[in-house]
Structures are given as structure tokens and as C-alpha cells.
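A protein chain is absent from this complex, but the other protein chains hold their places.
Order as written gives the chain letters A and B; numbering starts at 1 within each chain.
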């Protein structure tokens, strides 16, 4: 009827936005970008704005002109070295016209699901990977979805796919990373569980009422799941 | 031996009661140094802050790299895994069999005619997950054969697209049919790495290729056999780059470019899988 092994599902939603870099890295990037600006060649405004055109006049009006060298002035902090409207001792600051119409309206990185802390939503924690955890009423244990493998199963990933459909409905677009299992989990009753890795691309997980589920990130899984179980799946997350 | 590195002044021997002779134990043979750095003309390397050619390499967070480290690397490890894989030997010159004491000094068997030696394909582990290495962009501007100045235009075009300084390309062959003579300036080329490469890949996959009229996908026959994938972009595709898009009146002439994406993949299939993960559309028909 069924094979003496099970197939588990590591279904994940990959990040939607890049995570904010660590404070040290932010400081490092600031330092290096300021260095780059200081060492950058002068902007070739002669190429982009032709002499005598209106756009050139508008551009020049916006820029703060550097103080030119003058024989009759003693510059206490060094004589200016100005070429193409830039003092070569300092970084160049280009001031552009604020274009209100074309301004990109950035969406907030903290979503509604974040503020409500809705663990069933896929729009929560969009800078981290979320994994599907399931709590069947019959077992009352939080773990990755796990299914039996029928005797006539063509392959593990087919069994996993069918199991996911039967559990969570048909309106999910998932992608199997590989037919090869990512790991094998050993349970107390000696039935090995081979994990198939998948990513959810579209849709929602819609199970029956007796199945409790959550989309959680690695730190949250650590709190919800048994210690031994987490030790086994820690590396894969 | 290292204990003799301290060089004492000649006067210290006199204090100890020995004859005050200026014998200084030599250390030049114990310390490794580059003789060129001692010369008056020695300059610091380009990577040092105060040198003329210094340019900071990492100035912002690389989101392509972040995506690779978070998601792609472990997915590629799983995708490319084959159980109990062994090294597949490439074509190479082999010693003449049977190996006897006489045949040892005989020249090895040459490869069959018209075959080149190929690399061994090693088993895929966590040590050799395919990643992007560099992108070579070559722009052969055919109109530059008639008008020399267009080679300069091609160079500026590449500089604007990539953010790195290109080099001139001169003709090597003599083709009187096409009026091509060796030494003619005929375009530009540039090799981009690091941050600039990630930015270039992002603009390609998100802005240029989706809007291109001619580009469909990377074909299943693509690749040089060694994991490097070639692409062609038409002169219309170049106008879709955001750097040129806003000032198209300055660009009456743009040129076709050839891109080669160099990856550390061992086969073309692996390279195409990697590119599909980075956002490139790859054909489903695999023929190579």
C-alpha cells in the first residue's frame, strides 16, 4: 500500500526585498562611496549640455560655482584648482532639478502583515525566507509537511506535489528545485523522511479547518518546533 | 636564524669589551623583499589609497550577490548534485600503451585530428558551485571602417553602459572586400567585474532584455563548452539602457555588441541554469 518511507516538504517563499545591511557594512559603504566621489572625474557637462542651449543655462544656474583662483587674494587653505566648474581638491556635488512628476514612489518595506503579525500571510517579513510549517490536529506538533509515499509512486517529488495539493488546495504555483532530496530526517519510529525542496511562486496555501499552518522564518521556527527536530533542519534553512 | 635580525650599531661592540669594528650581520637573505620597491622610481600599487589609479571597489550593497548567497547557491548545489559522481576525463594526450621501460621515453599519443584538448569535469560539491566571474563586452562598429570617429563613439557608449573604462579595438585581418586593413580603429571592448558586473546584469535582466524587440531567450545551444555563455545585443537594445535612454538625441549612432558571460560552471548546461537564476530567460529546448 505505502512504502516504508515518507516524503517531507521544505516549501519556502524566497525574500522579496534585499535585507538592510549590518550597521558596520552601512558605515563601510558610506566611507567608500564618499572616497569614490572625492576621486571621481569631473562630470562632463560639455557632452550632455551644448553651449548656449537653455538646458545648459538651467543646469549651470542650479550648480554652486567653486571660488576661482585670483592672484590678488591670499587663500589661507590653499589655492583653488578649478576646471570645468569643479575644484579638484574636493568632491563634486551635482544638483539636479527635482522632477516631481517622474519621482519614484517607493513602497514601505514594513507591510500590513508585519504590523498585524499575521503568521498565515506570505507578505510578512519580506526580507527573509519564510518556510511552511504545519500542525495537524491528530499529532499536535509543529513540523514541516510530511506525506506517505504510495507503492506506485513515480518519484518522491510527485508524491510531495500530490500531498501538497491534497493538503493545501490547488491554487499554488510552486517550483521544485531538484528531484534529488535535500536531506533525510530520522524520526523515533525509524521511518526515514526524505525532504524535497520547493519554492512557492504564486498563490496561497489553503488547507482544511483541521490543519493549522504558519509561514515562519528561521528564528521563529526555532521557537515553535521541538529541539531535536530543529537541530536536524537547521542547516537547510 | 631569525634571531640575527637585530642590527646593532658598531659602537655597542666596544661597550661589551670587544673590538669596535663596523661588522653588521646581513639580513637581506633572510627577509623577502621586492628589489623594485627599493628604487627611487617605485610607486605604490593601484590598490593603495594614495596612488593615482585607485578606485574603491565596493561602494554599495550588491543585491545580486546577496540573492546568490541567500537562495541560489544552495539551490544550485542541490540541482547539480549527482550521486557517486567521478571525474570525467577530458581529451588529453595519453602515454603509449603498454607502458614498458622502453615506451616511457617515447612521445605520447597525439589527439585525433581536429580535436582540441578539453578539461576534466570534476564531481560537483559545495566547493565548486557555479558563479559569475566576469563579463566581456566587445563592440565591433562596422560603420567605423568608413568613419574613424565612430570608434570613439563606440568607446563612449560602452563607458556609459558599464561604468568602466573601455579599451580600443583595432582590426587585425586584411579584408579588401570590406575595406578592412590591419591597425584600423574599429571599435571598443571592456571587461567588467565585481559591483559593475552585478549592476550590468541587473539592468540587462530587468530593463533591457524584457523590452528588446529581437531578444527572446538564451538558446539551448548557447555556450563555448566551458561554461561561458555568449549574447548579442542590437544597436536598438543599447538605446534601452537607462544611461543612454534619457539623452538619445546625443546618440544618433549606436552599435551592436557581443557579450560573453564568463562563469565558473564546468558545462554549458550548468552555466545556463546559473543565468536563469540571475534573471535571464533561458530556452526550454536543450540541445547541448
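Going forward, a residue touches a chain if its C-beta (ideal position, glycine included) is under 8 Å from a C-beta of that chain, and two chains touch if they have at least 3 such contacts.
Here is the rule we use: contacts and distances are computed from a predicted model.
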If you look up the hidden chain in UniProt, what protein name do you find among "SKP1-like protein", "Exosome complex component RRP43", "Large ribosomal subunit protein mL40" or "F-BOX/KELCH-REPEAT PROTEIN"?
"Large ribosomal subunit protein mL40"
Can you name the residues of chain A that touch the chain not displayed here?
3-5, 14-18, 22, 24-25, 28, 31, 38-42, 44, 46-47, 81, 83-84, 86, 88-91, 106-109, 111, 122-123, 126-127, 149, 153-157, 165, 170-173, 175, 178-184, 192, 194-195, 199, 201-204, 235-236
Spell out the interface residues on chain B facing the chain that's missing from view.
49-52, 54, 58, 63-64, 66-67, 69, 71-75, 77-83, 85, 88, 121, 124-126, 129, 149, 152-153, 155-156, 159, 165, 202, 205-206, 220, 267, 269-270, 272-273, 276-279, 281-282, 284, 286
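By our rule, only the chains that are shown with their structure count from here on.
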Residues of chain B touching chain A in their complex?
49, 54-56, 58-61, 63, 66-67, 70-71, 75, 78-79, 81, 83, 247, 250
Interface residues, chain A side, partner chain B - complex
14-15, 18-19, 21, 25, 28-29, 32-33, 35-36, 39, 47-48, 129, 177-178, 180, 182, 197
